[in-house]
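Just passing along the structure, written as C-alpha cells.
Left out: one protein chain. Kept in place: all the others.
The chains carry the letters A, B, C and D, assigned in the order they are written, with residues numbered from 1 in each.
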Amino acid sequence: ERGMDGDVKVLYSQAISTMNPYLSSGTKDTDAASLVLEPLAGFDPKGEIFPRLAAEIPSRDNGGISEDLKTITWKLKPDLKWSDGSPVTADDAVFTAQYCMAPDGGCAQLARYEGVEKVEAVDPLTVKVTFTEPKPNPFTIFVSATAPILQKAQFEPCLGTAASSCTDQNFRPIGTGPFMVKDFKTNDVVLLEANPNYRDPAKPAFATMTLKGGGDAAAAGRAVMETGEFDYAWNTQVSPEVQEQMKAGGKGEFVSAYGTLVERIELNMTDPSSTLAEGERATAKHPHPILGDPKVRAALSMALDRQLLAELGYGEAGKPTCDLVPAPEAYAANNTSCLQQDVEGAKKLLDEAGWTVGGSGIREKDGKPLKLLFQTSVNPVRQDFQALVKQWWQEIGVDSELKTVDGSVFFGGDAGSPDTMQKFYSDVEMYANNFDGTDPEPYLAERTCNKAPGPDNQWQGQNINRFCDPAYDAMVVELSHTSDEAKRGELAKKLNNMLTVESNSMLPLVSRARFSAKSKSLGGIDLNVWDSELWNASDWFRVK
Amino acid sequence: MLNFALRRVLMAIPMLIFISMVIFLLLELSPGDPLGDLPMTIPPEVKERMREALGLGQAWYIRYILWLKQFFVVEPLYWFDHLTGTHFADGMQRIISFQSRSPVFEVIAQRLPQTLTVVGLSYLIGVAIALPIGILSAYKQYSWFDQLGTFISMVGFSLPTFFTGVVLIVVFAVKLHWFPSIYDTTLVVRDWGSFMAQVRQMVLPVTVLALYNAAQISRFMRASMLDNLGQDYVRTARAKGMSERVVVLKHVLRNSLIPVVTVIALGLPGVFGGAIVTEQVFKINGLGQLLITSIYANDLPMVLTLTFIFAILIVFFTLIADLLYGVLDPRIRYE
Amino acid sequence: MLDRTDEALTRAPLVTVSGLKMYFPITTGFLRRKIGDVKAVDDISFTIREGETLGLVGESGCGKSTCGRAVLRLYDPTAGSISIAGQDVTQATPGALRRLRPLMQMVFQDPQASLNPRMTVADIIGEPLIEHARLTRDERTARIYELMDQVGLNRDFANRYPHEFSGGQRQRIGIARALALNPRFIVCDEPIAALDVSIQAQVVNLLEELQDRLGLTYLFISHDLSMVRHIADRVAVMYLGKIVELAARDDLYLRPMHPYTQALLSAVPEPDPDAEAQRRHVILKGDVPSPANPPKGCNFSTRCPRVMPICREIEPAFLEERPGQSVACHLYTMTAEPTAAEATAPATEPEPTQGDRIS
Amino acid sequence: MVTGQRPILSVESLNTAFRTRGGYVHAVNDVSFDLRPGELLGVVGESGSGKSVTMMSLISILPSPPAENRGGRVLFEGRDLLKLSPPELRQVRGAGIGFIFQDPMTSLNPVFTIANQLMEPLRTHMGMSRDAARTRARELLELVGIPDAARRLDDYPHQFSGGMRQRVMIAIALACDPKVLIADEPTTALDVTIQAQIIELVRDLRRKLGMAIIWITHDLGVIAGIADRVMVMYGGQIVEMAPVRELFARPRHPYTRALLQTVPSVRGERAAKLNVIQGQPPIVRDRPKACNFRFRCPYRFERCDAENPPRFPVGPAHDAACFWDFDRDSPRLEARGLPREAAHA
Partner (left out) sequence: MHEATAQVRAHALDEAETVAASAGGGAAILPPDAPVRLARPRSQWRDVWDQFRHHKGAMIALVIFTLIVLFVLIGPSLWHIDATHVDIRARNKGFSAAHPLGTDQLGRDMLARLMVGGRVSLAVGLTAMLIAITLGALIGVLSGFFRRLDGPLMRVTELFLALPLLPLLLLMVTLFREPLSKHFGPALGIFLLIVTAIGATSWMQAARIVRGEVLGVKEREFVLAARSIGTPNARIISRHVLPNVMSPIMVAGALGIASAIITESVLSFLGLGFPPDFPTWGRLLYDAVDQMQMYPWRVILPGIFISLTVLCVNYVGDGLRDALDPRIRGR
C-alpha cells in the first residue's frame, strides 16, 4: 500500500545540484531526477528495454519502427497523469524534444537527440520521431533516465536561453514518477514524497524519501553499513579491506552489478614530447617513438597482472578484463589472453624489439632509455595501481615516472590546460570509461582517426590514444549500416579486438561494477547498470 | 570614530573591486571547465552549445563587468523588491550558478544557517574554552596546567581535522552510537526531541572545530594575560585590597582582552568561509562545502561570488577589529 | 648679543638656530584633513658658541626634545634654519646630511631604551664607525677600546650587553657612541634624568671633562635646574614650544625675569630643612596647556601669577632686556606698568601675589 | 612633634629576598623601624637600596614568587600583618594602610573610569552603596584638588595629566581613611612645578586628616621640606635614622654624608666640580656579612670587611650603622650597636 513504509534515506556522495537532467549530465542528477521524471522506456538490469510511459516497445514487428529505420512511433499508456493531476499527452513529448533541441538552451542530453529530424504528435497518445538518416538503434530519444519527458505546461516558459532562469521548474519538476519534490536544497538535500497520481496505486511503499548529498564514498558506506543512519548509499567504492570491515558492522550489505565501465591504460600513439611545437605535440604528425612499436605495447600488456589489480583495488566490485566492451553479452568479446601475467614473455618481446637492458636495469635503445610518463587522476585506487604497474614494468626494464592530476582538471577537458586526458601530454594514462545504454556503436565509433583530439578540434575528440587504422574506420562505417543483431555483435567484437588484444594500443585492466550499499531493512533493490540506479524506487519497501 | 569608520569603508571600495578583479582573473586563468563532469560520450558540438548557453562565449571583461553589475545593482535591487514588494529588479538577470542554474544568492542564503550554527557555535565554544584556559595558564605560568595546555594545543594544532574528525566519528558514531556521523540539514527544531537531535548531531563537528580554534586562541590569551599581569595597575588593585578574583577577572582580564578580541574578530570571517574539511567530514552542507564543490565544478559565478563575499568580510572584520580596539581601549580614540 | 665671559665673546657661534618651528599635524575627517598642529616648537632662535654649553630647561612636554631632535635634523623642521659650523642643516640633501652626521651627535635620555638590547657594547660603539669611517677591523677595535677608555668603561666589558650594566655605565656607552666620530656638537637630551643622584654627578663630571679636553659644544636639555646651573654657560627656559627667557647662567639664577622662570626656580626644593621651612614657594596653578591648543596671547597667561589683560591678547616679543638676557614678557615691554619696575629689581624670590598660594 | 606616643606601625627585623635565576637577591635585611601617629617619616636611598621592597613587604604585595618573606614582624594595630589571612590582609590594605606608587602613568588601570577605580575600595571595604560611593569619590577628588571633580569622575586616566593622575592615586589611597599612608616616590616622575603642588597638597591633607605618612624619595630637597624623621637606606638595610634637622646638620654615616655633598643646588654656592660617590650600588646576593658600603667608602678599615655594622646610637633619636665614629673621627669602640629588638624603639 502506498506510503505505508514511512521514510527512506538515500545518500549520494556527490550532492544533487538540479532535478532537471537536461541541464546536468552528472549521474547523481539524472538518478535523482529519475525518481520524478520518466522516459517512455527504460532499461532493466539485464540491459533489456522495457516500457515505462509507453504502452509497448516499438519494433519492426509491431510497426513502431519503419522499415527504412528512419522513424519510430511511440504509443503512450492511456490515462497517465502528471503528479499535478493533468493528463500526460504526446504534446509533452514533442515539447520535451523541442526543449532539448532549442538552439541556445545548453541541453546536456543533446547527444540523445542526435540525428532527430522532427518529433510530432500524431494523436494525443502517439509520438512519431523522424531521423535524418536510418538509425539502427533508435532507442536514444525518450529512452532511459537521461531523456525523460517534461511537462509542457510547466516548462513552456523555459525554452532556450530562459532554461537556466527557471529555477523553480528545474528544482521542482512535475513528473510522472513515483515521487515528487517536496523540498529541494541544491547541492545538499532533496526531500521527496510519494506521487499521489502515480499510475500504480499501491506504490511507492515509502511515503517520503530523503536524498542527501555530500561527503565521500567511505563515509557513505559507513552511514549505511556501520551506523545504519541511511538505507541506501550510491557508489560506495572503497578498498576491499574496508569493505570487509564495513560488512562487519552488520547493518547492511553491498550490492554490485557489472556494466561497461572499464578501467584501462591508454598508450599514446603520438609523441607528447614537450620539445615539439605546441600544436604538433601529441598529434598524428609525430608517432610515438617508443610506443609506436607494437612489440613494446604487447610487452607492456603482458607485464600486468590484471587479476591482482582487480582483487586489490576493487575486491567484489571488479573483475579483470581484456576488453573495451565487456558487456552486454551480445557484444562482449570475452578475451582472456591477457589475463595471465607473462613477465618472461614480455622481456623477450622487448629484446626482440631491440631494447636492451642497460646499466641501471632500465632498457635502452640507441642510448635512449625506455622511460614513460604515466599519468592519471587523483584517486587512491588509481595511485595504488600506478605503484603496482610501475613495479611490474620495472621488472621488465621499463622505467616510469608517475604523475597525478586533479580529477576536475584531468577530466575537465579545458583546452587551456596541459593536464587533461584529452591532451594526453604523457606516454600512458589510466582512467575508466563506459558507454551509455546497451549499444556500443557510438562508443566504438569514437576511435576512428578523425576523432583524435587535437588543436583543430579544441582537443575535444574521444579517440584518446590517437589510434588510427583505416581498416578500423571502414569497419565502423559498416557497423553503422548493419541492423542485424548478430552481425552487429560480430563487428563490435572485431573492433574491440583491434583496439585491445590485437594492437595493444589500449590495455583494459578491470571491469568495474556499480557498487552501492543498502541497509538490510531495505527491500526491492535490483541494481541496474544500464539506467538510473534508482530506476525501481517505486518497488522499494521496508523489510519487516 | 564615525569618520574613521567612514573613511575606511570608502577606501575599502576601490580595493574590493580590485580584489574581485584579481579573483576573477585567477578563476578565469585556472584550468578546469564548468562542463568538466559531463560524460565523455557527449559530442564536442553539444558541449560548445552548452558553453554558450552558460554565457562563456563572451570576452572575460564583458562577463566581469556584467557580474559587477549583477552583484552591485541587480542583487541588492532584488532583495529590496523582496522586502518591499516593489518590482525594480524584474527582468534583470541575477547571478546564476552554472551548476544548479539557480540564483547564487539564494543558495548562499540557504547554506548560511548551517554554517552559522555549526561553525559559528564552534567558534563561540572555542573562544569560551580558550579564554579560561588562557587565563589560568597565564595566572599559573609554568604550572603543570600551563605545560599541559601548551602541549595539547601544539598537538591539536598539528593534527589535521580530516584526521581528528574521523577519529571522533569512529569512536562516537560507529563504536558507541552516541552521535550521528551525518549532519541532517533538514532537521527543524520544533520540540524537545528535535532539539535534542539537533544538539546530538552538532556535538561532533562542533567539538572538532572548537578544539582547533581553542588551541590557537588560548595561546594568544595566555600571552596577553602574561603581559598584563606584570603591569603596575595590578599592584594598585591589590594595594586597594581587592580580592584576587577581582584583580584577575576584572582588572587584568579587561586589558588582556583588548588584543585578543581583535584576534577573535579577525578569525570570524573564517566562520563564514566555513570549515571546509570539517563540513566535508560530517556532511554539513554549509558554505565551505558549497565553495569546494563549486570550485570542483568550476562554477565560476558561485566561486566568484562566494570568495568576494569572503573578501568583503575580511575587509569588514579588519575594520571591526580596528574599531573594537578603539571601543575597548579608551586610550585609542579616533578623532 | 653680549656674552659675559670675555673668552666666550671671542668665540664664533657654532650652532645658529633661527625661527625654528616644528609642528606635528593633527588630521581628522575621512579625507584626513589637517585641522591643526601640535606646535611642539614654535619659532625659537638661539646660537651656541664653540665650546659653550647651552642649557635648555622646561617642563615635560614643552618641546625640549623636539627642539634637540630638529636641530640635528632627526625631524624635518616646519620652518626656520639651522646651521652648524657654517653648514646648512635644514636644506641638506640626504647624502649631504649623512656626511654632516659625524659633526653632530646626540646623547639620549633613557640609557636603557637608546641602546639596542641585542648588540654588545663593542657593536654599539662601533656602529658609527662602520657607517662613517673606513677602518679595518683591528683599527675599529682599537678605536672602540680608545673610546671606552675615554668614557671610563673597562675594556673587558666590550662583549657585554647593555642590560648587564648599571644606568650610569649605560649612559657612558651612549656617550662613547656619540663621541666615536669626533663630533663638535652634541645634543644631550636629559642625559641624567633616568639616573640616580649619586650617579648623575659621575656622568655630569664626565661630560664636563670631555668638553674641556675635546672642545665640545653642548646643547644640554634637562628639567633638573640645579644640574643645569652646574653645567651650562647660558640657559634657555622653554614654555609650551617657545623660549621665554634666555640668559647667562648666573643672571638667570640670580635674577630671573620671566614669571615662569621665577616660579620654576622657586619650586625646586632646597636640601636644607631650615631653609625649606623659611622659604616661600610660588605654587603655579593647573597644568601646562596642550601644545595643540595653546592659549591666545602669551602661552603662560593661563598660569601666570602676574597676568595682565594684555597677556591674554597679545603675544609678547622675545627681546633682550638686559645685556645677554632676553625675555618674552609684557611686564618688561610695558615699562609704564609699575609691576615691571618691581620685577626688574634683582630679587631671587619675587613676592607672589596672594591668590596664587596654596598654603 | 608627636613623640612618645605608641607607634602605630612597628617593623621588627624584616627580611625579604627574591629568588632569581642567578640565586637569591636579599633586598631587605633586618629592617626595623616604627612609625608614630601623625608622623611623616622620610625614606631616602639610592635606586635599588630596597626602599620600595621594604614598604611593599609590609602589606605583602610583592609577587610571590619571586619574593619571599624571610622572617620579621610587622605590627599594625596590634596585629602582625605577615600572619594575617588573605581576607584580613585585604581589609588592612584597603582600609588601614594606603599606598601611592611611584609611576602615576602606569599605576591606574587604563580601561576603567576614575570613578570606577575610586569607588572600588569604598564599596568593598566600607560597604557603601553605589550612590554613596560616588558622592564620596567626588569629595575625594575635590579633596585632592581636582577642579570640576563631578564632571571628571567619568573620565579615563589617559585624559588626565601626570600630576592629576598622581592626585587621583592619592585620592584612591585616602579613600577608606587609612591610618598610614605610604607614598613611594610620588613626585619623582613629575615636573618640579607639579611636584611643588603635590607636596603642598600632602602637607595640607596631613594637617586636615592627621594620618601617619611614610614618604619615599631620593630627593633630599623634598625630604628637607616635609619630613619629621628620616631613614636612610643602603643595600637593603637602614644605615641611618634621625630627625630631619639632625640628619642634615650631623650626618653620621659616610653614605649620608656623601649623598648630601653630591647634590648641586639652585641657590647656594656653585661648586666647580661635583662630588661623586664612586662605584656602584651593590647587589646583595647573600645576607650581608660585612658592610655593604665598604667598597665606596673613604673611611673603610679592617672591621668593615669583617662585620656588618649594627645601628649605633649617635645622638637623640639618631642612630647610624657605621664603625666610624665621626664625633671623634676614629673607629668606633663599641662592640655592639642597638639590640635588634630595640632598634626601632
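Throughout what follows, a residue touches a chain if its C-beta (ideal position, glycine included) is under 8 Å from a C-beta of that chain, and two chains touch if they have at least 3 such contacts.
Bear in mind that the values here come from a model prediction, so they are computed numbers and not experimental data.
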{"item": "Touching residue (missing chain; options D:80, D:139 or D:286)", "value": "D:286"}
{"item": "Of C:38, C:151 or C:311, the one touching the omitted chain in the full complex", "value": "C:151"}
{"item": "Residue ranges of chain A at the interface with the undisplayed chain", "value": "218, 238-239, 241-242, 245, 274, 308, 312, 377-378, 380, 383-384, 386-388, 390-391, 401-407, 409-410, 417-419"}
{"item": "Chain C, residues in touch with the chain not shown (by the definition above)", "value": "69, 72, 74, 97-98, 101-102, 105-106, 108-110, 113-120, 122-123, 127-128, 131-132, 138, 141-142, 145-146, 149-156, 158-159, 161, 163-164, 174, 177, 181, 202, 205-206, 209, 212-213"}
{"item": "On chain B, residues whose C-beta touches the chain left out of the figure", "value": "15, 18-19, 22-23, 26-27, 29-32, 151, 154-155, 157-160, 162-163, 166-167, 170, 174, 291-292, 295, 303, 307-308, 310-311, 314-315, 318"}
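We adopt the following convention: only the chains that are shown with their structure count from here on.
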{"item": "Averaged-CA centre spacing for the pair chain C and chain A, given as whole angstrom", "value": "88"}
{"item": "Euclidean distance of C-alpha centroids - chain A vs chain D, Å", "value": "91"}
{"item": "Two or more partner chains touched - positions in chain C", "value": "none"}
{"item": "Touching two or more other chains - residues of chain D", "value": "none"}
{"item": "Contact footprint of chain A on chain B as seen in their complex", "value": "31-33, 35-44, 46-47, 49-54, 93-94, 96-97, 99-103, 106-107, 110-111, 169, 173-174, 177, 180-182, 184-186, 280-281, 283, 285, 289-290, 293, 295-298"}
{"item": "Chain C partner contacts - residues on chain D that touch it in the complex", "value": "46-47, 145, 147, 161-164, 190-197, 199-201, 204, 218-225, 244-245, 248, 258-260, 262-267, 270-271, 273-278, 280-281"}
{"item": "Chain B-facing residues of chain D, complex", "value": "56, 59, 61, 86-87, 89-95, 98-99, 101, 103, 106-112, 120-121, 124-125, 156, 158, 169, 172-173, 175"}
